[in-house]
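With one protein chain removed, the remaining protein chains of the complex are shown where they sit.
Now for chain A:
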Amino acid sequence: MASRKRTLLKAIILGDSGVGKTSLMNQYVNKKFSNQYKATIGADFLTKEVQVEDRLVTMQIWDTAGQERFQSLGVAFYRGADCCVLVYDVNVMKSFDNLDNWREEFLIQASPSDPENFPFIVLGNKVDVDGGNSRVVSEKKAKAWCASKGNIPYFETSAKEDYNVEAAFQCIAKNALRSEPEEDFYLPDTIDITNNNRLPRSSGCEC
């Protein structure tokens, strides 16, 4: 299939502040990593073109702020998301515990048409830190949680060492494409001339 239409996917990255959302996105889009922490304000937006099987996909990535004071932005940001990336820090238990909240909040605010099968992905980030010695969330525990939420795909990542980042985003793009709605739902009406269903004409100058 030579000329399949280009697809745009809106991906939201969620997770506690400091778990490395921006770093993951930067690694994925710009192949860059910085050790300096710079809190995201509101949201950052990046674009990346990827090839998924035979399709050319533009990923519109919404990197949101993790701080609670930005949570009110949720509705505005989550609307129309095609997929959601949940990120936690394998070295911080609280960030893992909060995944539940992030997921719930997203489903409430984005209200996707099929919440059961909405394409999430979970990333356990910072697996590089201290050679894994400071790790407090085991892979097993994380995978169990993912399984309980409808088999969410799980990836262990390191934004710093560019470990698994590409694979994780490739997976989310693929899953999002799979859950695209059918396209034949755009069906305009035709006028039935026997019903007088036209609108009254507004008067000439309304400037």
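Throughout what follows, contacts are C-beta pairs under 8 Å (C-beta built on N, C-alpha and C of every residue); 3 or more make two chains touch, one makes a residue touch a chain; residues count from 1.
One rule holds for everything that comes next: contacts and distances are computed from a predicted model.
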Omitted chain, identified by the protein name its UniProt record gives, among "Vacuolar fusion protein MON1 homolog", "F-actin-capping protein subunit beta", "RBR-type E3 ubiquitin transferase" or "DNA repair protein rhp7 treble clef domain-containing protein": "Vacuolar fusion protein MON1 homolog"
Touch with the omitted chain, as defined above, among A:13, A:52, A:81 or A:142: A:81
Listed residues A:28, A:62, A:120 or A:155, member touching the removed chain: A:62
Contact partner of the left-out chain, one of A:68, A:130 or A:189: A:189
Hidden partner chain, residues of chain A it touches: 5-8, 10, 42-43, 45-47, 49, 58, 60, 62, 72-73, 75-77, 79-82, 110, 112-113, 180-181, 183, 185-193, 197-199, 201-202, 204-207
